[in-house]
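Only one protein chain is missing; all other protein chains are in place.
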Amino acid sequence: MRGWPARLSKMINPAASYPSVSIALAGSGGAGVMTAGNMLLEAAAHAGYYALMTRSSGPQIRGGEAAAMVRIACRPTECMEDTFHVLAAVDWENVQRFSAEIPLGPDSLLVGDPDQGAPHEVFTRSGATYAPLPLKKMAKGIVEGRANMLLLGLVAELVGLPDDAVVRAVEKTLGKRPAALAPSLAAVAAGRAAAAAIPTRFPLAPPPPCDAPRWLLTGNEAAGYGAIKGGVRFVAAYPITPATELLEWMAPALAEVGGTLVQAEDELASVNMAIGGSYGGVPALTATSGPGLSLMVESLGLAVAAEVPLVVVDVMRVGPSTGIPTKSEQSDLNIALYGLHGDAPHIVVAPNSVADCMRTTQWAVRLAETLQTPAIVLSDQFLGQTRAVIDRPADLADASGRVVAEAGAPGYQRYAITPSGISPMAIPGTSGVTYTADGLEHGERGTPSSQGTDHLAQLDKRQRKLELADYGSHWADVEGDGDVAVITFGSCTGVVREALAHARRRGFGARLVSMRLLSPAQPARLAAALAGVRKALVIEQNHSGQLYRYLRAEFDLPCPIESLRRPGALQFTPAEIRGHLAEWSRT
Amino acid sequence: MKRKLPRTVGEFMAYAWAMEVEAAERYAELAEQMSTHHNAEVADLFAWLARIEGKHRDQIMQQMGWTQPPDTAAFSWDTPEGPETTDYGDLHYLMTPYHALKLAEHNEQRAAEFFEHFAASKVPAGVRDAAAEMAEEEREHVRLIQEWLAKFPEPEAGWDEDLDPPQGAD
Partner (left out) sequence: MTEPLTHADFKSDIKPVWCPGCGDFGVVNAMTKALAKLALRPENVAVVSGIGCSSRIPAYTSCYGFHGVHGRALVAGAGLKLARPDLTVIVTGGDGDGYSIGGNHFLHACRRNVDMTYIVMDNRVYGMTKGQPSPTTEPDWDSKLSPDGTGLREFLPMVIALASGANFIARAFTGDPNGLADVIVQAVRHPGFSFVEVLSPCVTFRPEQREWKRMVRTDALEPTADIARATRRLMRDDGFDLGVLFAGGRPPFEPRGTRGTKPVDELEARFAV
């Protein structure tokens, strides 16, 4: 990470300096745009910038059309911009399917190979400038040169990323294949040189000084690390898009710190293995997405009834049913809150940025352990799979944990009715306090009971332990001020933050409440957070307004609330939020 | 599991003792089962039988002057369990004292046969004598049980009828 090198002589318009630039690379049939996109992201990181990368592709396993979207910025960024500055394509095969995700404007630049066809009308009608470059011919001119590397060099030049950062990124990816390295670097250089033929530039403003560690990771990885920090040492895994990478990251990481990850035969197995491990005293976790969570809910009820700590990360995707596995949506709130049969209170939390995935997952582990209950972490595909350059997140200051029974404790009763609702848990191996954990309703000792009085007492206990817990300041982010408010959760937070920051610069103030703790509901705290607000807009990414309905059902709010929602496969843009807010706040 | 023949009176009486222990434990367990299923009459009967077998067990300890229970690890029964032990499978929650006593009678008969077998096999004379004595005692028990049985005639057909269907708890 370095300061800005002197390259002013190469810039066409040094006065126009961009605090944020968004680039999309597209191509098909093994063009390698994902690889190039990753290198661009890494180069930005090495040059001292914050950045964000998302990807999109056709349904083919390999060789399909693909797009890598990279945003590079001088400040931490949590969402994509309203328009892309550059769309550079190796070819245009089916790239129009990404048009909704790569909005362009009249100031945008299209780069493509005229021998591979012309850009689709859906892109050109934006008014963007088209700069044709014979990429394939140029690549042929370099021994083993590839068009995606040409584009990397070209784009680096267009935005002013220094050479050493780009080279470092290329070496990191291709370092293990020296035969590919030299041609790639040559192609990058050629790409830079080819930029001379294009008058447009989007020079990045100098990066901020780097006084704290920076990380490059996905939300899935951050969540995995947060879980380990929280104490998880046993994971049972079943792959499902888009949660698989969380589990795959944890497999070697857990082993390194002395934990165990096993692959199970299905989600019913993975959740029950995790419950078994946790019953044995080892904090345990599994991760899944909507369809898997649907399978797991019976067993989550078991964890509630038997009071076994458990963390389940749900990396939400578009539903219902198989839905769109590769796209983000916030539509599992209902099942997370209400999916367990019976009255089964439990924890539901939602991280609201890639960085927050670490802390909130760690928090979920601590809550589950302390309150002896399952905690569902509602992440989503956008957070889970976006690669981001972030400041190393602050650590969570939370030393809470499982209360365990001592050996030989006289008259030990596993489910004793206590004022806090939390009763010490005997860990297998501890003498004199053996008990049978049970999904059947039970009395204080744990013996099955069909008595209404026992059922009421245990229901009260399980409810009370959650109600009386102190959730500290993590329950929500409350930011900004104004006479209106926006309430949201999860990945919508990033785009709302950006919209509000922009609006604030133009004199418009609104309070943001991004809820992390969704269950148990905190009506008093939300009401306090909305004090003085005349109305609030609930923004979420699902079709039916699940958060909006939940707030109306469970929360006594001091002001009326309205809903702004859209289902998944498309993220809100800051401009859309700004436009809607402007209109909405007029009345 | 081949039964090893006892070579000394001590070894033989260890068999006898083990038999009584198992029988007593089993009767006590069955008494609990009957009690849980609200068959007080038979529960009491099994509890009484448990006490009696317990007395036999203690008598053997006393007779032999043992301060510690004998080591019974080395041998086994030819039958699945000791000859005087009631098979779990022979119970019915509606069983009457008649049925319980028939089981007890069967147990005592098998015990007598068990000892008679020893009395007739290639064992040292002392063991044979002890076996014959035990066999005679068991025969006496059979007679006692049969006296009790006389008080409980075999019930009519339909004794196992319960108008209520079975319940499912889980």
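Labels A and B are assigned to the chains in the order they are written; within every chain, residues are numbered from 1.
Going forward, contacts are C-beta pairs under 8 Å (C-beta built on N, C-alpha and C of every residue); 3 or more make two chains touch, one makes a residue touch a chain.
Just so it is clear, the model here is predicted, and its values are computed rather than measured.
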{"item": "Residue of A:Ser299, A:Thr373 or A:Gln458 touching the missing chain in the full complex", "value": "A:Ser299"}
{"item": "Option from A:Gly64, A:Pro134, A:Pro325 or A:Pro448 whose C-beta touches the chain left out", "value": "A:Pro448"}
{"item": "Contact footprint on chain B, counting only the chain that is left out", "value": "1, 29-30, 32-37, 76-77, 80-81, 87-93, 95, 165-170"}
{"item": "Touching residues (missing chain, whole complex) on chain A", "value": "1, 45-46, 213-217, 221, 225, 228-229, 233-234, 236, 252-253, 255-262, 264-266, 268-270, 272-282, 284, 298-299, 301-302, 306, 389, 392, 426, 428-440, 446-448"}
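In this text, only the chains that are shown with their structure count from here on.
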{"item": "Centre distance in Å when chain A and chain B are each reduced to the mean of their C-alpha atoms", "value": "70"}
